[in-house]
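Below is one structure, written out as structure tokens; comments come after it.
All protein chains but one are shown in place.
The chains carry the letters A, B and C, assigned in the order they are written, with residues numbered from 1 in each.
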């Protein structure tokens, strides 16, 4: 998996702070922007997040390039509807000799790994054979979930916070959790104050919805506070 | 593929007509509803559609149950973001002896069909074997695109019109086109005036965006008009 | 203010329960619907809500007719973007002799009330006079925020829960809070289990984001639990 932050709204923290200031001020945005100093921005942005006043976070967006992920992952990813996606088409791009993702549990078991690799090699052959007989868009019906894909994905900061709540949770599926962790690291580099407390709901809201399946992190976090 | 219209907003055409009337009237909605007669509703709804005044169409929604479709289809379907989906999870539901979709081009070729069926049988076995060694959520990495899934999908009438424009086009992928045609038939039964002219853009707007790949239907339609 | 629930998806709790069941079941939706019994539905729907698993709530929607509210209210209402609106147009409908909303704080003060009523009468005259000289769409620039409007608004149940979290809070502006309370009462009649615990975040999440401006209800609720 390779994830790059290819672009984002310049000066993202200042934009968010100015948007929030505007709501409570008689001054126009350009003047608010001129007057905002870095330290104020940092403090103000953190306060917004703590108060759950997240609409100003929508004004900045982040463009990610995502490569070498499975279609298990991409099918989950595009369920986040407040975002934009472009994805490599299995209809128009031929997948001869496709690459594939190997789950860690399979990597760890030599026996499972051998079976898995053999299945993949076999499917590469079968795809190639079928593609000689029928259109590529139909041959792809044999392609496995493991087959890799590439996407460009754009999220605004508010939608990202929601994405991180769901997908950095220990109960999220491992591949999309890895993606979410990489994305979080990248945006933290670009806008540390917007994302300093981003993460699963145990971190952001002090709440765990996983019941009997909880990883127990919430208790650890609560322990630290006392 | 099995598609059912399991519910929809009652009296959908009257609701749309009342919403549109409201914009140009001093009367409240309950009175508008009381006064609307069937014939007026039909005429009025068609006029809205012809004028491209589609926001009133959002007030009514349709709930579909969709079974026996491939994940090629479901991955495309959920890209329509102004809609709601629930889908059978390959993470939590075991897919032993999974069913699969066979593309018509493969069905037509005995040689391709034999290969394809053999691949599917082999994958059923491999999935079962892997699932004994690793969690089902990882074994599924060998499952093919052809493997069937089930969804509940809810669209409002405006989003449906957009869905039909893209997916009943002859250039749409055959499986999702079949789904779109079935959905269109079902909603036409429930609300004929809302959907009487629904279809690809050659039907709805007299425009074809497919350039050199056009199916030529637009020319036939234009021929009829003269 | 008059609020009516004019339509909603039939059998809403069963639809939500079937959507949720589908995710964890190998059976298609029509069979799930057949097998669901009322008691199971009630229990299951409440469990979903408690776990914050809210996507199945999107499959049912509610159509409201809203009359006699101010444009202070409507400007706030339409900020809820996951919803559909049709609103009486001040551009096309003449507002001669317009009705208006009087804030309770003004009603309680005879002196304020007298001033306020005089302003409204004056504006009715000025609007009429201007409208004889310029188009109605320009004369309306003198119309006050208090001037009433009518809307049809459609929300799905998940978006409604979010709406109630923000707008039934004691810190919400009084007019939209009144609307939210009326809407909540109406949908509770139609789908008691979907909305039994709906309300501000102190009720739904045990959290208050109002800081120093908190109404103190959270403390009362916590007191009751002990």
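In this text, contacts are C-beta pairs under 8 Å (C-beta built on N, C-alpha and C of every residue); 3 or more make two chains touch, one makes a residue touch a chain.
Note that this is a predicted model, so its numbers are computed, not measured.
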- Selected residue (touches chain absent from view) among C:116, C:163 or C:195: C:116
- Residue numbers in chain B that touch the chain omitted from display: 51-53, 205, 207, 209, 211
- Message: For chain A, which positions touch the chain that isn't shown here?
- Response: 2, 4, 6-11, 15, 18-20, 22-30, 33, 55-56, 58-61, 63, 65, 67-68, 84-89, 92-93, 150-152, 154, 156
- Considering the whole complex rather than only what is displayed, give the residues of chain C touching the chain that is not shown. 70-72, 74-75, 78-79, 81-82, 85, 90-91, 100-103, 105-106, 109, 111-112, 115-116, 119, 122-123, 126, 129-130, 133-135, 137-138, 140-146, 173
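In this text, only the chains that are shown with their structure count from here on.
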- Roughly how far is chain A from chain B, going centre to centre by Cα mean, in whole Å? 27
- Note on the structure: The distance between the C-alpha centres of chain B and chain C, rounded to whole Å, is 30
- Query: Which positions in chain A touch two or more other chains at once?
  - Reply: none
